[in-house]
Structure formats: C-alpha cells, structure tokens
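Once you've had a glance at the structure underneath, I'll fire off some questions.
Excluded from the complex is one protein chain; the other protein chains are retained at their positions.
We just call them A, B and C in the order they show up, numbering each chain from 1.
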Amino acid sequence: MSLQALSGLKVVEWSEFVSGPYCGKLLADLGADVIKVERPSFGDRARRCGPFPEGIPHLEKSGLFLYLNTNKLGVTLNVESASGAQLLKELIKQADILVQNNPPRYLDELELDYEHLKNVSPRLLMTSIAPFGQTGPYRDYKSCNLISFHTSGIAFVNPSDGVDDTEAKPPLQGPEHQAGLLAGLSAAIGTMSAVFAQQMTGLGQHVDLSEQEALASITRRELAVYAVEGMGWTRLKGSQPGMASDIYQCSDGRVYLICFHDRTWESWLEVMGNPEWAYSELFLDIATRRENWDAAKVMIEEFTREHTVDEILRATEPRRIPCKPVNTAKQLVESELLAERDFFAEVGHKEAGNVKFPGAPCKLSETPWSVQRPAPLLGEHNEEVYCGRLGYTRQDLVRLRAGGVI
Amino acid sequence: MDRLPLDGIRVADFTAVWAGSHITQWLGVMGAEVVKIESTLRPDLTRQVFRGMSEDCPMSAVFAVLNYGKKGCVLNMTHPKARELAKELIKLSDIVAENFGGPVMDRWGLGYSELKKIKPDIIMYAGSGFGRTGPDRERPAFAGIIEAFSGICSANAYSDGEPLPMATRGYSDLAAAEHGVFAILAALYHRSRTGQGQYIDLSMTEVMATLLPEHVMQYTMNGTVHTPQGNGDRVMAPHGCYRCRGDDEWVAIAVSSDEEWDAFCSAMGNPEWTKDERFYTGLGRLKNREDLDRHVQEWTREQDHRQAAEMLQKAGVIAGPSSKVEEVVEDAHLAHRGFFVDIDHPGVGALRLAGLPWKLNNVPPGHYCHAPLLGQDNDYVFKELLKLSDEEIARLEEEQVIY
Amino acid sequence: MSTGGGTQNTVQKLPLEGIRVIDFTAVWAGPHVTQWLAVMGAEVIKIESRLRPDMIRAYWNLQSTGHSINSEFAEFNYGKKGCTLNMTQPRAREIVRELVGISDVVTENFGGAVMDRWGLGYAELAAIKPDIIMYAGSGFGRTGPYKEFPAFAGIAEAFAGLCHLNGYPGGDPRPMATFGYADVTSAEHGALAILAALHHREETGEGQYIDLSMTEVVSSLLFQPIMDYTMNGRVQGRQGNRDSVMAPHSCYRCRGDDEWVAIAVSSDEEWRSFCDAMGNPAWTGDERFRDALGRWRNQDELDALIGDWTRNHAHYEVAEMLQRVGVMAGPSLKMEEVIQDRHLRERGFHLDVDQPGLGTWCLAALPWRLSDVPPGNYEHAPELGEHNEYVFGELLSMSAEEIARLEEEQVIY
Partner (left out) sequence: MSMQALSSLKIVEWAEGVPGPYCGKLLADLGAEVTKVEMPGCGDRARKRGPFPDDIPHPERSGTFLYLNTNKLGVTLDVRSRTGAEVFKRLIEGADILIENHPPSDVARLGFSYENLKKVNPALVMTSITAFGQTGPYCDYSTCNLVSFHASGMAYINPSDGVDDIEQEPPLMGPANQGDLVAGLTGALTTMSAVFARRMTGLGQHVDLSQQEALVSMTRHQLGNYTVEQFPWLRAKEARRPGVSEVYRCSNGLVYLICNDERMWERWVEAMGNPEWAMTELFADRALRRENWDAGKAMVEEWTMERTVEEVVRLAEASRVPCKAINTVRESVHSELLADRGHFVDIHHGEAGNITYPGAPYKLSRTPWQVNRPAPLLGEHNEEVYCGRLGFTRQDLTVMRAQGVI
C-alpha cells in the first residue's frame, strides 16, 4: 500500500446518510484515516436505503452505504449517553478533523457544538454540514434532496431548456442525493483548506457548510446574469436565448448534440447534407441562430429522427462535433470508454460479496486513489479502535454494549 | 489570523470556460495567487457569453462570476517566445492548471514531463471531458454531452421519463471543478509533507458517474435501471413540488414519517380527505401518491409559497419554497449568512455575486477581487515576477508575444 | 374454598378436563408435575401405599395431627385424588393395568427402574394402551451410567454447576434458595413435556415415553455460564447480588429488622432519576459515577453510599419511591411479607382452602391466570387412600365385597 495523498490525516466522521459520509469518503479514498461513528444497532440511515441485492433489504448490503463508506473504520457509539459523549471526546482528542452533519440544535442540546468541543482539543478542525448552515433564520429547518434543490433555486431552472407547460411541469429536483453529494464535496474542499490554515497556526477551525449554499453556488451563472442584467429566469421553453446544446430524438434513442459555434455548425450541416433551410438568413451567424434556435432545433430533429444513434455518432465523431448518446446507468457501466479508463472499482465485502462501484473521479499520478477496505460492518472496528487506540478492555466493551453505549 | 489558507501558493492558470475557471477561482479565493493566462487571439470563451457589462468592463457576467479572485495576463502561446515566458512563470509557480479540448500543452512543450524538469515539485492539473487517457482523450466535450453520457440526463426527468438536460448549464462543469479543487488540495497536502509534486488527470464523465452511486449500483448489483422520480421519492409521500397561489410559484414538501404526516394534516386544518385510510400508513401514502398529490395541491393552490413553507417548517414538516433566481438573490437567510459577495467592477460598480458555500471561522472571508480584464496584470507578471525591463516588455508586445 | 373455587364453576370447563393421570410420583419433583395437571383439570389419581407413603407426608410432625397431611404435602398435592395399592402384590399390579387401560398419562419418579421390575415399563403399558403417555422423572435420566441412581435436587444442582454459582462473591458455593429448586423447575419442564405429548396425541393419536433428567434441566437453565465456558473457556464465579454490567445493582440494608431492598440501575437516564429520588446528595456528583462504566468500576464505594441512604427508609417505601420514577427496585420479601403482600393478594395468588387436618389455610396457587377459564382445581390434598371408593368402586366398578376382600389381602393397603 503506497503512501497516499492524505495518509496520516486522522478524521472522525460523526455523520450519516449522504453529505457527511461523502465528505468522509473523499478524504478516506485519498488515504485519510477515517473513523466512522454510527448509532449502536441502527447505524447510518443510509444502511436502510437501497439499492439492495435482489431487492432484499439488509443492514450490511445497502449499495448507497457501501459506496459512501469504503475505506473507513466503523465504530458504534451512542453520543446521547454520558459514557458515549465521553468516548466521542476521547476519539476527537486523537483526531485532526471531525466531520459531522447533525442538526445544529441537536449539537447544542448535547453540548457537543464547536464551542464545547474546541475545549476538548484546541487544534480540532470541525466541519459541520447542515441543510441551511449553522447560522441564520433557517438554521433549524429540516431538509432533504427535494427541499435543498428547490430552496437553492436550482430546481427552478431545471430542466435548463425550460418546459413547454409551466403549470403541468413544476420546478424539478435533481436526481437522487445530488444535494447531499455536492454538499459533501464542497465540505471536503472547505475541510482541506482549513487543514492548511491549521498547518500555519496550529489552531483549530470550524468549517460551516450549508447545503443550500453548496447548490446555490452551482447556479452562480444564472445568479450572476440576473445580478448583472436583471434578467429574471422564466421556465417557459424558448424564453431563454438558446445555447444550442440539446437532446435530440433519433430513431432508436437520443443523442446530446452541440453544433452551435460556426465551426461545428458547418460540420454539422455537412452531416445533414447541407439542407437548404440552414442557409436562410435565420441561421447565418451565432447571433441570428440564437434568436431562431427553436426553429433550427425542429429542423435538426427532423433529420436525427431518420437516423439511429450509431449513425449520428459515426458521422459526428470524425468531425469532432461534440455528441454522445443519452445513456442510462446500464449503458454507462457497459461503456468501452470507462472500461478503457479502468474506472469502476470492485471490492469484496463480507456480507454483500463482490460489489462494483464508481472509482476515482480523477487520477493522481503519485498518490493514487485506492480501495483499502470495503465499507465497515456496523461496529466492525469497535475492538480495534476502543481497545487498540483508546485502551479499553474487552470486558469494558461487553459492558458498554450491554449498556447500549456502543 | 489574517492570512488565508493558500497564501504563498501561485497558480499558472491556462483554464477557460466553466470547468476550469471555477477551479482556479476556489484557489484564488482561498488565498492562492492565480495568474490567468489568455491571449487577445484566444480569450476565454465565457468573456463573451451574452454581451459585456460595459465599455470599461468588456466581460460577461458569467466570466465575472467564474473568475473573481484572479490576476490576468496575456501571452500568445503560438509564439515560441511566449512559451519560454510561460516556462519562466511556471518555475515560480506551485500549480499549473489546464482544461484544453486536447493535448495542447504537450504540443506547446509544456506537458507534465517537461514541466517536471524545470520545476520538479510542480502539481499539474488537467481537466477534460473523458480523461487524458483512453479512446476519447482528444475529444472536446461540454457539460451537456458529459451529463447525457454519464446517465444523469436519464435520471433527470418528470414522471413521463423523458430525459432532460440538467438544471443549470454547466452542472457537471461546476461539480467536476469542485472535485478538481479537492484533488489539488490533496496533492498540495502531500507535497507539504513529502516535497513531491504530481499530475492530476480529471475526467468530467467519471465525476458525474461518482455522483450517481445509487443508479450505478442498482445496475451493478441487480442489473436493472432505476426509473427517474421527478419530484417524487422512492420512499416518502407526499414528496413533491406543489403549485401555489402566485405567478408560477411552487412549494416543495416532503413527509418522512407518521408524526410529520399528522403535523402536516393539522397544519392544513385536517381537511376531510386526510382521514382517508389509504393515507393512514406510510406504505399506503406511497402507494396512493397520485391521489395524495392531487389533494395536497388543492390546498397549496390557496397558499403563498413562502408562508406555506415557513408554517410547515414551524410544524416540523420538511418544506421549502421553490425559489426563483431573483428570490435566491433576495433570500433573507442567504443574506444573513453572507453567501453573496459584493465585488466592485471597473465602470460597473458593485456586483452581487455568489460566493463560495463555506465559512471558516477564524480566517478572513476570502480573497474576492473582481475578475481580471484581459491582460490587466501584465505589468505585475512580466515586470515584478519575471523581472523584464520596460523595453523588453514593449518589444514583446510589439512582436505580439505579450498579446 | 373461596377464590380458588374452580370445580364449583360448572359453566366452563378446565383445559385438561377428561384427561386421567395415574400418578406414582412422590416427594417434590414428581407431585409438582401432576399438581399442574390436576389444577388444569386433569383427574390425577395418586397411588401410594401404607407401606410406601409419599415420604413428605411422613416428613416432620406427622404425629401432631391425626391426619397424614402436613403443609408440604398439601402444597404439592392439592387437586389430586388418592388411593392405596400395595404394589408388592401381583393383584395390585393387575389393578394398575386396568387403571392404565382407562387413563391417558402415567407418571413416576422412582429412584430406579422400579416400574420395569413391576412389569409396568413403557413397553408393557403401551401394549395395554397404545396411546398412553408415560412420564419418568429422575436425577440423571433413565439411560446412561447413573440411570439406577437415586438423586435429590441438591445433588443435581451441585453436579450441574448451580451451587458453584450461588453464593456471595469470595464466599463458598451455597445450596440454592429453596430446597428443591431443581425439583420445581424439573416439575414444570416435565408438565410442559406432558402437555406437548398430549397435543401430539390430539393430532396423531400417538402416545410416547418422556424421560426427564433433573441434571439436564438445571444444565439448560445455566446456558449463560455454560456458553461463556464453551465460547471462551471462562468459568464464571459467584456474583452475589451484583451484575456483570449494571451498577448500582445490589441488595441494600433498610431501616427495619433485617429489611432489605433490591435496586438495579440499567442506564444513565435511570441513574439520574435515582439520584433525584435520593434528593441528589453531593456524592452523586462524583465524576466516577457520571457514566455507566465508571459506576460499574467503582461499585464498592457506590454501594456503600447507597446503603447509607436506604438505611433510613423502609424497604417498601424505597421500592415504591424508585419504581414511581422508573427505577427497578423491589423489597426483599420475607415469607410472611409474601403472604401479606397487597399486590399478590389483590391478584388472588394466595387461596384460602379448607384442608382437613390443617383447617383453613392459605396456599400458593399456581402462577397462571387464564382470562376465560375457571381459576383451576384447588381441591384439598388427599388423605392416604381417601378416594379408594371412587377409584375401585366407580372407575373399576368393583363390588363392595371385592374391595373389602382386597383390603383384607392387603392389596388395597
């Protein structure tokens, strides 16, 4: 096992479901030593969410959980008990970073908020992920993927090419867990930058990450255009100037095609056999095309409907016209492209067997992303952590378990 | 403390458009000195998306919001002398970032192996649609293409299942950018302990795949493909976006337990239909969600979307208004948290732009200067950093090297 | 009889009505088996002989009353009928065979293979009554090296490891609470096995032989220390009133004469309630007692401090005070307190029964309540041969002369 980029960084992850665990996973995949703290017996909520092999629910077989928690050590801990809070503090004393996504009010009630914990370890770097952050009027509001998408405004501009009937088609949330994943990702960045601050000063930090903001930050373009041009975004198709990056129906599927800028536009006309309509004033240059794009789109689709996805791809690729099929997860997993990149990782798991899941989003040449261990069974590393690192005896473990502490 | 986390780190930035610019923007805001290298012959595409903001500030809002916190200079890289200067700059840098449509850097003799020779601990970031290896390594790509290919468009759909382009154009650009930033920070951390640099090869396609774990694993585990959910959920009901009173105003509501269902009903004043025993259990609500949604919407139609959301949250029900872009900008909560930053732009004045979505409690808010005008920091770069004389600079401008 | 007046209740039937049991059992383990069956409505015919009375009849102060009844016999034999047969006589064995022909269950708990010697082994009985259910209770089982060996509860408890676990930490192994703990627990296991066999007979018409070993009953009741040994090779010691996990968990001295109260705290929440109930004396703030592990590690000090508090209160008072705030507690009741306990009284656990020779006295009912059947058959325990008339006259329809002759011949004796 070669040295990894974050080897030696000690993280306690007191989080569940998506955002916190994804933040922890990003650190763990690059070598950080992440101890995941779960509620005794129940464990991370994600364990209850599918997909499950053969659709049979099993605490240790949730695809979502297995993916989000590879490379972590797992311990159980009931932080609501006096003994549990004590153990958490002992874990934190030995750590550089605490990643948590509990409701702010809950932390206050347990007196485990940053103000209290920094007394436990002054150099503690604490990353807090909450739907609406640690401050402000919505601080204690509840949220989920749906709510985060809608309150951040990103749902309102989804889909980006607008809808034909704004009454029948409400603003649209993004696919499963996008909100949590993006929040976790932003939190990982916030955490790493705080690590550098910690290196400079030896002092701790509190990283306060709001899921709403993580998503709002994705719509920065729309926000900026509004800020500058005062342009309110309406959802009606065609009300936005076309960006000419669109989905087209083919005879046997769909392609996503971008043929907007002069060069690609001309190559695309070749592909279509230089139809007459394309040479009318309406489509002469970018400006006019943008004005009349809806018309162009209709004409283009007339052509694509006549052809298979493959035909379109074979025609566009040599001409370097940006174009790809609209895939499902199935086609993605089976794509030669990702196979060539050797992207999917596979790891054997005691309970779930061999699991294939998405691998490194980017390759680091010297310190590779790697899978050191599968997601932990619930409490799998209690003995390794509590006895091995905190010095408790096994008999203590038996007592702590019986007392519902671990 | 008064220093930012990345103080003292210098980035030679060849990136453009969304995916690249957003990366170096994070680094800039966190205190790194980002020198964006463009050319009058090859300005960043996004400078001209829509019209510029004013005579003195010929940049688009999009460019402004993706490039604040950076310095800018021009170099005509088609010119050998320009590549020499670029190398000089890289010697003084810690990070080189690029996201060209192909192996442009190699053609310029600025590939990683070359750069390593002149700066052994350099960290080089290369962002691309399909990665810098594999069959499509030279293929240009845009966010939409990536989203289509990675399966997220198929997952982004109303109940009719028609795949749709993702919310904001450049969704995958920005998601990929954040992964890129994270990878760079990890590499920096590694370098801080070992003195080792490295090469980072990011594929937007792969980023999107990592952001679809549930769908991917549903297939790898069970060989079946998840159906898209629209505003619905596989478990919760009610769970949707419901029409409200005002003009295209909507409220999102999610009910995750019996307790929340009861709270929701009493918040609505327990209308008769809530007593329907098909809606009594969680499973029942899910199995009859069409009827349920219809009833809920009958109620929301009479409500103001903000008030409804607030009332429900007070009652302990998960809810939020579906905010329009302008509403987000006005949002009291975001304002209170200082999510937006006001940045002065020459000839335009203060612009209210989206900041970065995290707060560090004991460092300054971050380095937010306006996005650079084309070549605005030529003097700093060539005179102060590369120690060229005014004459040399003048000559190089004439020779259209600095251009 | 009063509350226990099951048999007067003619509206409803008892579960085992119509089942007849021929009962050769004696002492505790056996009679308690058939007592369960009797209370549930089975007709239990206890067979003794003047030459071989149930030894607990003869136990202490038999002479004090003209009756062959003492409290112990009564406690273990109510609800049964009694007849006398001198089994040394071949004719007596004949009569038993006739009885078996009209019975459902035969029970015995002799010290050895006595039934076989009498020609009344399961094989013979099954020949007479194919669906007969035969119960044999013994100390070590009816197979194996000790099948012929007499045993008493204490022996089984000692052998199975119960005595070793019963006692004070650091002290010697001690005999279990009640003489015959193994007796009563085996008895219940035995009664359960018989009911299961009866159920099977209902379904299939098949009878069978039940071979119960007291030692094995005790062993199965010690599964926890046994599995700690088979899993970890650990031999658990005596814990007294303590627990391997909970603390406080002990029996504390109270105000009155040898009055004690048992208190167990199983969580931090319960600990807080407990402290409140005590009025939060300063020592409860002690760091060492803040979390469960700390309390367990420092339970000597802890118990001493709690004892100082309980000493000022009555045991019932402490128990009720703590139960009201959700802390497990109970007074350690003396026999007389058990009899007077208002809760047991209100639930009608104690039944006042007329027992010839003892007068009206209060017996311990069986600990079950069924919502829709009478309380059970709590007829007084039989005198030696009290029901000879019924058994030989009515059941076997012998003439008075015949019975008289058999009594003369010391067959019915």
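Here, a contact is a pair of C-beta atoms (placed from the backbone, for glycine too) under 8 Å apart; a residue touches a chain by one contact, two chains touch by 3 or more.
What you are looking at is a predicted structure, and each value in this text was computed from that prediction instead of being measured.
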item	value
Chains shown that the absent chain touches, full complex	A, B, C
Among C:V114, C:I128, C:L221 or C:A314, the residue in touch with the chain that has been omitted	C:L221
Identified contact with the non-displayed chain, of C:A74, C:M278 or C:L302	C:A74
For chain B, residues in touch with the removed chain	234-235, 256-258, 280-284, 286
Those residues of chain A which, in the complete complex, touch the missing chain	40-43, 48-50, 52, 54-59, 378-379, 382-383, 394-395, 397-398, 400-402, 404, 406
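In this section, only the chains that are shown with their structure count from here on.
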item	value
Intersection of the contact lists for chain B and chain C	A
By number of C-beta contact pairs, the top two chains	A-B
Centroid-based (C-alpha) most distant chain relative to chain C	B
For chain A paired with chain B, centre-to-centre distance based on mean C-alpha positions, whole Å	12
In the complex with chain A, residue positions of chain C that touch it	244-245, 266-268, 290-294, 296
Chain A residues touching chain C - in the complex, by the definition given at the top	81-83, 86, 396, 398-400, 402-405
